[in-house]
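Report on the following structure.
With one protein chain withheld, the remaining protein chains of the complex are depicted in position.
And then chain A:
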Amino acid sequence: MTIKIIFTVFVGFAGGLAVGAGFVAFLTVLKVIPRLTQLTKTMKMIQHYEWAIVLGVITGAWLGLQNNILSLNKAFLVPIGLADGIFNGLLAAALTEVLNVFPLISKRIGIQEKIVYLIMAIVFGKIAGSLFQWIYFVDI
């Protein structure tokens, strides 16, 4: 029995370790945190940002695996949704595929000054696609 418990704990721990390392590697590759520190000029606080990520992951994992009910006001959902969206937006924008496409397209059709409009096409596309999905598409 004890061996079974120890083994289960070991397997769970090993799985968590691999997923956690993978998550951090993912964030590192996309350079989202350096980008945010660059924007806000808070390079010195980077250690605290690491902790924010670690604590966020632990909280999310725990809430996701348990069935705790916090019974908070609905208004809390709005900032959470917004933060969720901004973070996902940073990830989406950071994907190198997206970054590599712009220089090419802008050179091909000769609109290097208007590249901002192309970015806005992607940004509005993401917003529209997302809204369309949540409001209409999920009901079909």
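As a working rule, a residue touches a chain if its C-beta (ideal position, glycine included) is under 8 Å from a C-beta of that chain, and two chains touch if they have at least 3 such contacts; residues count from 1.
What we mean here is this: contacts and distances are computed from a predicted model.
Colleague: From the names "histidine kinase", "ABC transporter permease", "Stage V sporulation protein AA" or "Cytochrome c oxidase subunit 1", which one matches the UniProt record for the unseen chain?
Modeller: Going by UniProt, the chain not displayed is called "Stage V sporulation protein AA".
Colleague: One chain is left out of this view; which of A:A14, A:I58 or A:A128 touches it in the full complex?
Modeller: Counting the whole complex, the residue in contact with the absent chain is A:A128.
Colleague: Over the whole complex, note the residues of chain A touching the chain we left out.
Modeller: 31-32, 35, 38-41, 63-64, 68-74, 76-94, 99-100, 102-107, 109-112, 114-119, 121-135, 137-139
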